[in-house]
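Shown here: the complex without one of its protein chains, the others still in place.
After this line comes subunit A, so read on.
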Amino acid sequence: MSKEPVAVTGIGQTAHVAARRDVSLAGLVREAARRALDDAELTWADIDAVVIGKAPDFFEGVMMPELYLADALGAVGKPMLRVHTAGSVGGSTALVAANLVAARVHRTVLTLAFEKQSESNAMWGLSLPIPFQQPLLAGAGGFFAPHVRAYMRRTGAPDTIGSLVAYKDRRNALKNPYAHLHEEDLTLEKVQASPMLWDPIRYSETCPSSDGACAMILTDRAGAARAPHPAAWVHGGAMRSEPTLFAGKDFVSPQAGKDCAADVYRQAGITDPRRQIDAVEMYVPFSWYEPMWLENLGFAAEGEGWKLTEAGVTALDGDLPVNPSGGVLSTNPIGASGMLRFAEAALQVRGRAGAHQVDGARRALGHAYGGGSQFFAMWLVGTDAPAT
């Protein structure tokens, strides 16, 4: 028996900001879930199951928050699952929900991811003072910055590429009312003059810390037929993982990322991603990860990703727009960031992305990664229902 086609018929997100002091965690997730239900014109009673994700519990210090959030998400008396795969969790959460529909376990699933970073210790919650170990010397940016330097050395990319990405994504965010950073006055020169935090990563090339949530309604063919707005159809989805550290690990272009993309493309019948995919929402927490992932995801040959960025190919009006929403560089509620990529890809192919809509987008990739480049989750969504 073939899989049930999966449709995204509802998408909701909060207006992401540095601190949502006016709502509890429950109030925050409720807002996104309510907007997703409204988009799909459904009620709580129409939802068969809830799949929720967030980054480690120790960020906000609420252990197993899904238990407390069940009331807010109408999950009482229904199956509720929690997914956790570090920073990629928003993506893998959506995929677990999609698989429940594809397998005909449930017909309509609410999936949601969140983070309230203002009440969290994302910077140090993962850097615990483990006895007998050398204290971590650098924090998150310090973990990734040496890999950026390795990419520059390997490819000969000019050192301005990172600033081009940051400037582009922040300009795109001006068109997205939900984005956290709206830096009207930002110029490329200001990005390039911003202080080095973890050389070669500058302040303006790093993601902000945001409070926010994202929710989606995933449903079957019958659900899609009843939906008031066009659906996004899931054409492929995959997850891969690999150890954080192992002899032979390629930090610049991890094998798990390549394998994950290849699986998604095989499912979706994509043989030439650069030509066949119209928009990409990829997880770029530090600007240089755009060219790195362009190569890892097969949009450019090894060593060539930065040339797409430099040539403007990844701009909103380029022929492969990357992060039209403004991306993680403009909005980063960690647990939700992966789902925002997936949701923004779906908005693009539904034609509902508003001012940051990519004209004629019919196929879009959503991508998330997490941990020490060890978890990957991706989906490819399209305007047309997949051939069955």
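Just so we're on the same page, a residue touches a chain if its C-beta (ideal position, glycine included) is under 8 Å from a C-beta of that chain, and two chains touch if they have at least 3 such contacts; residues count from 1.
We adopt the following convention: contacts and distances are computed from a predicted model.
Colleague: From the names "DNA-binding protein", "Branched chain amino acid ABC transporter", "3-isopropylmalate dehydratase large subunit" or "AmiR/NasT family two-component response regulator", which one matches the UniProt record for the unseen chain?
Modeller: When "DNA-binding protein", "Branched chain amino acid ABC transporter", "3-isopropylmalate dehydratase large subunit" or "AmiR/NasT family two-component response regulator" are compared with UniProt, the left-out chain turns out to be "DNA-binding protein".
Colleague: For the chain that's not shown, point to the residue among A:E60, A:E115, A:D169 or A:E281 touching it.
Modeller: Per the contact definition at the top, the residue touching the missing chain is A:E60.
Colleague: Kindly state which of the options A:A18, A:L67 or A:M196 is in contact with the chain not pictured.
Modeller: Missing-chain contact among the listed residues: A:M196.
Colleague: In the whole complex, not just what's shown, which of A:R20, A:H235 or A:H356 touches the removed chain?
Modeller: Considering the complete complex, A:R20 is the one touching the chain left out.
Colleague: Which one, A:A103, A:L128, A:A193 or A:A355, makes contact with the chain that was left out?
Modeller: Once the missing chain is taken into account, the touching residue is A:L128.
Colleague: Quickly run down the residues of subunit A that touch the omitted chain.
Modeller: Touching the chain left out of view, subunit A contributes residues 20-27, 30, 44, 58, 60-62, 70-74, 76, 116, 118-121, 123-125, 127-139, 141-142, 145-150, 153-154, 195-201, 243, 245-249, 251-252.
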